[in-house]
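Note that this complex is displayed minus one protein chain, with the remaining chains in position.
Going by the order they are written in, the chains are A and B; count residues from 1 in each one.
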Amino acid sequence: MTWHVPESTMRAYVGDTIADTDAWSIEAHLTECERCRHQVAVTAVGTPTAELVERSWSAVATAPPGQGRVRCGGRWRAFVSLAASGAAARGAWLLAMVVILLASMVLDLTGARVGAAGTGGGGLPWLTLLAPLIPVIGVAATYDAGLDDAGEIVASTPSGGLRLLLVRTLAVLVVVVPAAFVVGLVSSRSEPAGWLLPSLALTASTLAIGSAVGVATGAVAVMVAWFGVVGGRAFTARTEPAYLPADTPLLWLSLAALAVAVVALRAGAFSRLPLQVSVFRRREAER
Amino acid sequence: MNEISDDELLRRIGRGERVAFETYYARNAAWLAVRIRRRCAGDAELTADVVQETFLAVWRAARSYRGSGQSGGWLWSIATRRLIDAHRRRAVRVSTVDEPGDGAVTVASAEEEALASSYGAELAAALRRLSPELRAVMQATVLDGLSVREAAVVLDVPEGTVNSRAMRARRQLREALS
């Protein structure tokens, strides 16, 4: 900063004997220039301004407030805040995740396989069957308005729709994927591709179906379909099921892409979605 | 402590250092007080209230300041919220208020003319020709960055009036500069 407010001008500004337009240019400069800001205090010595400042200081200093745990604002903080508010069902879901992962690890370690072909070394690893469902349950548990305590207020906010849903979905995946990966490494029976792709595809499908019928209902529909198609095949087929996730990555990728497209197209639906669930709550409240 | 920047002082205040807070106050309360006083028709009591509330908020929220060299704008943005709140409280207390203060209009001195040259004498002259009402609207919406709604509270006129005055002021400036 090379230019500074001349002293005589500064005196006129502090003494309020200056034209508005000149005061503006000083104030615009003060916002940017620390040196001139401090210079105001120097110029003000002996003026009513200094007196006012001194008088105010005693009020500020004699009422020492607690500082509190204020946090910086920023994208990361916003993400944490939105993710951490997931429903009360969060604890139960985490427990369910641990149980499912441990159970499939134990089963896979003992060599048990899903389905009829299991005895011949074929069939489906348990982790492959169960892991994709964990995020589906998680998304439903952390987002569905019927489970969110503050859902009524959340529904009236601009970010309460798709944005909040995506934040919480991401948070769920961030927890599930590494955990499932570790379990897969320990039991070393399940290729990550076997469950990772279906995980993403099923989660996206939950959102896509959820845009029409609510996320919780969408999750149930997806689980039924998954068990019906993949689980069912694994149990009945004598040989390895033809469309095992690991063997048909393109199929699962296209399903995921399709679901994402549906979610993008129906983004608006989410800003209205929680209402359908909370109608029941409202009926109670009206009585 | 003179060579320490305000940014550093704010970081120290964020850690709860009272000495840093005192220094920060001594350096910054004056310009804030002058600027606020110009926005409440010289009301010293209201100015003192706003200064106090602002610095108490600074003490509590300093930890959230992360800028470098933007502490002037940061402090002013806290102060404007408090200033508007003070105007709201006054509007509640006094149900009938006289016309908005006309503000000190003084003859331009030689220094002021010199200062004016730093941002274009033509613009300065055009601004000076605006009526006090139009100038006040430009000050609130352009310089202080208030929304129309906030400007309406501070100037104690309806929002529609702020809008129409801002439009009139812009038109006059455009005509004067073309």
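To be clear about the criterion, a residue touches a chain if its C-beta (ideal position, glycine included) is under 8 Å from a C-beta of that chain, and two chains touch if they have at least 3 such contacts.
By definition in this document, contacts and distances are computed from a predicted model.
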> With one chain of the assembly withheld, which option in "ATP synthase subunit alpha", "VCBS repeat-containing protein", "Ectoine/hydroxyectoine ABC transporter permease subunit EhuD" or "ABC-2 type transport system ATP-binding protein" matches that chain's UniProt protein name?
Replying inline: "ABC-2 type transport system ATP-binding protein"
> Among the chains present, which touch the one that was left out?
Replying inline: A, B
>> Out of A:6, A:73, A:178 or A:232, which residue would touch the omitted chain in the full complex?
In response: A:73
> Who touches the missing chain here, A:19, A:36, A:50 or A:82?
Replying inline: A:82
> Which residues does chain A use to touch the chain missing from this display?
Replying inline: 65-66, 68-75, 77-78, 81-82, 84-85, 88, 148-160, 164, 268, 271-272, 274-275, 278-279, 282-283, 285-287
>> Contact with the hidden chain only, please: which chain B residues?
In response: 57, 60-61, 63-64, 74, 77-78, 81-82, 85, 88-89, 91-92, 94-97, 149-150, 152-153, 156-160, 163
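Going forward, only the chains that are shown with their structure count from here on.
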> When the centre of a chain is set as the mean of its C-alpha atoms, what distance in Å lies between chain A and chain B?
Replying inline: 38
>> For a test of understanding, state which residues of chain A touch chain B in their complex under the given definition.
In response: 3, 5-6, 8-9, 12-14, 16-28, 30-34, 37-38, 40-41, 43-44, 48-50, 52-53, 55-57, 59-61, 63-68, 70-74
> In the complex of these two chains, what residues of chain B are touching chain A?
Replying inline: 5-6, 16, 18, 22, 25-31, 33-35, 37-38, 42, 44, 47-48, 51-52, 55-56, 59-64, 66, 69, 71-73, 76, 103-109, 111-112, 114-116, 118-119, 124, 127-128, 132, 135, 139, 143
